[in-house]
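Here the structure is laid out as structure tokens; the discussion comes afterwards.
All protein chains but one are shown in place.
Take a look at chain A:
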Amino acid sequence: MRAVPGMSQKMSETVKSLSQLDSSSFANSKYYKGGFEPKMTRREASLILGISPTASKTKVKEAHKRIMALNHPDRGGSPLLAAKINEAKDLLESGKS
């Protein structure tokens, strides 16, 4: 009981140190967490292309072209990201027909 006032201060200090421990300003922010899913889902595919999971085929194609242009490996993009973008497009296109 007597330890309570000391404890509340300790708690606030720990919380503060925790948020600092997360090093860069990115950790507690709005960015999606973690790496890619082990097996790509429709949800992830739609997020990768930045479109709705129910988008039309033309929208999928257009989004793929746009995102691929930004991440093209020949222009300094990462091969893994390019592969994921292609995988996303294939998944969404196959799921439609």
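Heads up, the rule we're going with is that a residue touches a chain if its C-beta (ideal position, glycine included) is under 8 Å from a C-beta of that chain, and two chains touch if they have at least 3 such contacts; residues count from 1.
In this text, contacts and distances are computed from a predicted model.
The unshown chain of the complex is recorded in UniProt as "Mitochondrial import inner membrane translocase subunit Tim16", chosen from "Mitochondrial import inner membrane translocase subunit Tim16", "Shieldin complex subunit 2 C-terminal domain-containing protein", "Centromere protein M" or "Chloride channel protein".
Seen across the whole complex, the unshown chain contacts chain A at 23-24, 26-27, 31-36, 44, 47-50, 66-67, 70-71, 76-81, 84-85.
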